[in-house]
Structure formats: C-alpha cells, structure tokens
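Removed: one protein chain of the complex. Kept in place: all other protein chains.
Order of writing sets the labels: A, B and C. Residues in every chain begin at 1.
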Amino acid sequence: MMNQETWQTAITEIHPNEVRLRGYRIDELMGEVSFTQAIYLAIMGDLPTPQVARMMEAILVSSIDHGATPPSALAARTAASTGASLNAAVACGLLSINRFHGGAIADCMLMLQKALGSGSLDEDSFGEIAKTILDDYQRSKKRIPGLGHRLHSNDPRTEKLFDLAAELGLSGQAVTLLQAIQSTLATSGKELPINVDGAIAALLVDLGIPSPLANAFFFMARIPGLVAHVYEEQTREKPMRRIHPSAHTYDGPSARSLDKS
Amino acid sequence: MMNQETWQTAITEIHPNEVRLRGYRIDELMGEVSFTQAIYLAIMGDLPTPQVARMMEAILVSSIDHGATPPSALAARTAASTGASLNAAVACGLLSINRFHGGAIADCMLMLQKALGSGSLDEDSFGEIAKTILDDYQRSKKRIPGLGHRLHSNDPRTEKLFDLAAELGLSGQAVTLLQAIQSTLATSGKELPINVDGAIAALLVDLGIPSPLANAFFFMARIPGLVAHVYEEQTREKPMRRIHPSAHTYDGPSARSLDKS
Amino acid sequence: MMNQETWQTAITEIHPNEVRLRGYRIDELMGEVSFTQAIYLAIMGDLPTPQVARMMEAILVSSIDHGATPPSALAARTAASTGASLNAAVACGLLSINRFHGGAIADCMLMLQKALGSGSLDEDSFGEIAKTILDDYQRSKKRIPGLGHRLHSNDPRTEKLFDLAAELGLSGQAVTLLQAIQSTLATSGKELPINVDGAIAALLVDLGIPSPLANAFFFMARIPGLVAHVYEEQTREKPMRRIHPSAHTYDGPSARSLDKS
Partner (left out) sequence: MMNQETWQTAITEIHPNEVRLRGYRIDELMGEVSFTQAIYLAIMGDLPTPQVARMMEAILVSSIDHGATPPSALAARTAASTGASLNAAVACGLLSINRFHGGAIADCMLMLQKALGSGSLDEDSFGEIAKTILDDYQRSKKRIPGLGHRLHSNDPRTEKLFDLAAELGLSGQAVTLLQAIQSTLATSGKELPINVDGAIAALLVDLGIPSPLANAFFFMARIPGLVAHVYEEQTREKPMRRIHPSAHTYDGPSARSLDKS
C-alpha cells in the first residue's frame, strides 16, 4: 500500500549515476539537443520536431531583452542597486512580469483559442469572426490584445516570426485569424500593427502550447536579459542611485550584422 | 551637458521598428542563432564561437532539472500549492538557489581561479598545487567544492561535459587542475568524484566566464525545470497538500533513447 | 505647469528634518502611538479609535504564527536552508500566502459584503439570507469560506476575537451574518466552527477595511512568525536538510500563562 504522503512526478527520474528527463538520459541529451529543445522536452513532455525547435529558438530569442525601460528591468536594477544578490534581483524582475507586462500573450491566446474552438474552421468565415471579436472589444471598451505598440509601428520581430513560421510550415489558423483581425480593423480605419506579443500568442496557439504557460515562455526568454541588466548595474553603477526609468542612452557596440561577424 | 539623472546601458538599443541586442538587429538574430547563443551574447557582449556555443548548450541542458527533491523545486511547488501565480512560484524556486544549492559552482570557480592566477602555469606543477589546496581545505575543515555527491558516485553529466570539452578543444587548465585535485585526493585514499557543479565550474573558468555569473548560469538552466514542476503541481495536485521532500516516485515516460525517437 | 512624469502620493511627506506620515510628524507619533496604530494610519489614512486599535492589535496577534506546517513557514525555511538571506527567505514565505493559505479571509469578506450590500439590513432576515448563501455554495459545490478547520473543532482565537469585538462595541452585521450562516448550517446537521480566517473576515468587514487589503492584514501579522522560523532554521539546523512538512515536535518553553509571568 502506498503511503498517503507519497506522490508522483512525471518530469525527471533519478537513480544513482542516472538522471532521466522525461525518459531520456540527460547525458545522452547533452551535446545532442539544444537548450531550447530540452526546455520544450521538460515542459511539454516530448522533444519538439526540428521545425518546432527552430520556431521555439526564434520565439525565445525575440523576447530576450527590450532595453532598460520595461518594468522588469527597472525592478531588477532597483533591487540590485540596494545590494541584492543576483538571483534576488532577477526574482524582482520576474515578479514584475504580469498581466500588463508580457501578459498580452496570454490574453491574445485566450481570445484566439475561444474563437477557434476545438475544431478546424473554414477560413472563409474568418472575416466574419474577426468582425464579431472587434465588435465585442469595442462594446466592452477593452484594448485588443496583440495589436499596437507604444514605439514600433511595424515590429520587425512580428514579421520575422511569421515569415519563419510560414517557411517551417507551422503557420496555422491562429496566425490567419489574428491577421484577419488586424486587417479588418485596418479596413475600418484603425491601423494597428500586430505586436510581438500577438505574434508569439498566435504561434503558441498554433503550436498547441496551453495558454497558462504563455507567461512562462515570455519570462524564460527574458530572464537572461534581466541577468545582463543586473550584472551591468552591479559592475557599472554606484549603489543606491536614482534610476530614471527612461533617461538613459545606449553606449554598447555599434550597429553590426551577422554577415560581418 | 548631460542631465545628472541620464545613465548609460550597453545591452540593448531601441529605436522605432528597430531593436538591437549588443549591436545586432534582433530580427536578424532570430532564426539564425539559437537561444543559447543569444543568452551568451546578451550577458557576455559578443556571440560565442560555434564551439563555445555547443559547450554552453550542453552546460545548460545538464542542469535543467534534477527531480523533485532539490529545495528550489520544493519551494516552487510549495508556493504553487497555495495558489501562487506561475511566475511567483518560480521566483520562490529562484530565491532558493544560493550558496548551498548551486553555489558550489561559484565556490569551485574561486578555488580554481585563485590557484591558476592570471598567467598560464606549467602543468607539471599541478600535483603540487593540488596538494597545497587539499591541505588548506583539510586544515580549515571545509568541504572541497565540486567533489562528491550524495547520490552519484560517478556522475554521467561530468563525464559527458569533459568529453565534449575535449572534443571541442575547450578543455583548459581549470579542468586539468580540478582533475589533479580529484586524483591527488583519491591517491590519499579518499575517492570523491567530480560532480556536475565542479565540472561546470572548471569549464566556466576555462571559457572565461566571471565567477559572479556562476549562479546565473545555473539558475537560467534550472528555471525551465522549475516551470515544469510548478505547472505539474498546478495541473496534477490539490492545493495545500503536504509536500513530502523525498517520498515521491516517477511515473513519467519509460526509459527511452534518442536513437529510437 | 506640472511635468508629465510628476506624480502624487498621499502617504508620507518628506522635508529636511521633517517626516510626516499622513500629516503627523513621525517623531510625534513615536512614543505616543503603537506600531499597530501606525500601521492603521499608514494604510487607512487616519488613526484608529482606541477601540479599533485594540481590536487590530488582537487581530494581528491572532495570526502571528501557526507553527511549522503552514506552507509559508515551509517555503521560508526551505529557502533559508539553501543559504538565502533573511529577507529573501521571508520573501519566499510571503510569496506563499495566497488564495489557499490566508486567502479564505478575502473570500469570506466578499461573501459577507455581497450579502450585506451597502445599507443596513433587518437582522430578522439573516436566517433567510444565510439559507440562500448556503444553497448557493451547495449548488456550486464550493466550500464556504471561514468555516471549518483541519485541526481545531472550536478555534480559541475565534471566540476571543468575537468576545473582544463585543466588549469594544465593534461587533456588527458581518459578525452576526457569519454566525447565522454557521448556525443555519449546524441546524441542517453539519457542525462546522467559524475559523480564525472567518472571524477576522467578519471583523474586517465590520471595521470597514476594503477586501483587497485582507491578504495584507494576514501577511503583515505572519511576517514576524516567518522571521522567527527563518532565524531558527539559520541558527539551529544544518544547510540543505530535508524538511519534512509535518514530522516535527515542539521543544520550546513549557506551557505558561501571563498571570505568572
């Protein structure tokens, strides 16, 4: 009889001199699969196809950093400035990734999943569906998640993600529907670009990622950026400085391209 | 004249419709470099060589999860069990990665860096250096960081990391010195294996990663594992259960290998 | 003209050699008001009456600790065991105070506030109201917040809080309604005591505290208990021990009473 307190886990099996992640020996995975493939395996339970793996690499790269103004970077730097350890400062940044910062991905996924339902829809009806969604949002005076950006009128990350998805054969009905929503809105006179959150949301829906994991894919991508900010704060700035949220300038490497590197 | 509150950052440059990470357009990086390469770029300031990139992939994969007994997994699950959001629960896990959990990497790096100094040493002297280090630790009755494991007498991750480093031409004096320390101790009758923390420490020293970043490379690797544990807790367990720290069994996918996948 | 980035705060005014909390010089408050009165002032904007102050002292004392089994104590100890700093370990405990741990206070407040509405009700109708509430919860198969306890069939803290509220003239319709719900359920054959969360919830409603602050009153009370647990872990236990969630015994001071102290 199993003790009442014994519980089960399906993630990792540990034996002396053997560690298996979702069934695979971790030393077999090392050198054979990328970190991104291992992330997918750890969370989703199986290795991604090569196409999905490449898509996930691009999604994670797209969100690794967005400069020093996002609240997650500011919260992490603020904690670091008081003498917090690296992990505690990054934890502050992580605690600042919520509904209004990164959260548009989950909101947009829910909007798309609700409209798409479980079955495959006739794409001829997408114009109608888009109109209904837009009417709903207009009535409730809510912003449509995934559209518009404070700074980018034509987010280069969105275009790249959609191009890559098409190339890899991974673009599905969620991408099509979000584009229909965007163009229907544009036809009505309001030109709002699909932002990177919207693009990631549509792709995660098409890849079958559950929406409660949306925030995780964003913060896993952003944490290395937060590490860079905290380390820069610790090595470059004096403690307890006043951190202005936008009055900073970039003085890193000049513009360069992979071709020349 | 620059305003007193204006500050500089060398990580990411943002302009309308242009995001540059350490000088590279992020949409150029997407699809071309892996997430791991982008992590290295964000934190170290330049792209890794292909060899270093492959080594970093393996290092990050090696530490992605170690089951449900490490305190970071338990702290994250405990928070999740009370209804914490995914990011708050993972933050609890992150706050539990410190000196005694993951911290051996930094301690071992410091030990190796101190012994190696700045210049290149004659490896004939490594036996002597190892003896001096072991004497110091014995006198102060401290444990030698990077040696020994509660469970693994021959950690498969260590062997894989060292093999891969040799194959990629990245194994340097830190690896050699740590192996000298291990074998000198074994000769004196105490057989302790180099554990995965020690292997990572030696490789990070040979790769030129600063020791204050040791903890970051461990927690960046482990966070996806924490996401998997929190999500499993949220989807599989009842709230407010008593989480026994070791009485759990694995019921995930059976042992499998990449060959058959 | 006010700069776009200038913002307002109504909490504390700082001038050279003058700190005013909600209008009062902090050095005038020191020595004159208790910490609890200052807490109330800081959060609610005005000093409490002497009766409310005494009630708040008792509410905060009631929740200061509940031993080593609650998840907040376990999460804090788990982090401390890895070498987390005192504040980081307490932060882990704080992050584990959520909907299922302490959260019954907010849920019970919402239930009572919804039933009581804005106006004063005829207490003759409370039996009917209680019946309607109980029917609703039974239909939706939810647990009634504020009733029942895993361990205490007759929580001594509940009785004390209600006695004190009556003595201080602070017991209002929320207390009466919760008692009506409890007795109506008991009449139907299900004897569940009002637990300390329920008692605090009813009192906070009668004191006019907004329900979004419910969690804060619980965690402000519990943080000193978490400090005690973390400090005990740091000073009494070895790092990285396995912390069994319930297999612990008490070895502190013997039972004593204020009379003899």
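What we mean here is this: a residue touches a chain if its C-beta (ideal position, glycine included) is under 8 Å from a C-beta of that chain, and two chains touch if they have at least 3 such contacts.
This one's a predicted model, so the numbers in the text were calculated from it and none came from an experiment.
Undergrad: Given that one chain is not shown, which residue among A:14, A:30, A:55 or A:88 touches it?
TA: A:88
Undergrad: If you put the missing chain back, which residues of subunit B would it touch?
TA: Here the touching residues of subunit B are 85, 88, 91, 95.
Undergrad: Mind pulling the subunit C residues that touch the left-out chain?
TA: Residues 3, 5-14, 16-36, 38-39, 42-43, 45-47, 54, 56-58, 60-62, 64-69, 85-88, 90-91, 94-95, 97-98, 151-157, 159-161, 164, 212-213, 215-216, 219-221, 223-225, 227-229, 231-232, 234, 236-237, 241-244, 247-258, 261 of subunit C touch the chain absent from view.
Undergrad: Would you write out the residues of subunit A that touch the absent chain, in ascending order?
TA: With respect to the unshown chain, the touching residues of subunit A are 69, 71-72, 74-75, 78-79, 81-84, 88-89, 91-92, 95-101, 103, 239-240, 242-246.
Just so it is clear, only the chains that are shown with their structure count from here on.
Undergrad: What chain is the most remote from subunit C, judged by the mean position of CA atoms in each chain?
TA: B
Undergrad: From the C-alpha centre of subunit A to that of subunit B, how far is it in Å?
TA: 23
Undergrad: Report the inter-chain centroid distance for subunit B and subunit C in whole angstrom, where each centroid is the mean of the CA atoms.
TA: 40
Undergrad: Suppose each chain is reduced to the average of its Cα coordinates; what separation in Å results between subunit A and subunit C?
TA: The computed centroid separation for subunit A versus subunit C comes out at 36 Å.
Undergrad: On subunit C, where are the residues touching two or more other chains?
TA: Where subunit C meets two or more other chains at a single residue, that happens at 88, 91, 95.
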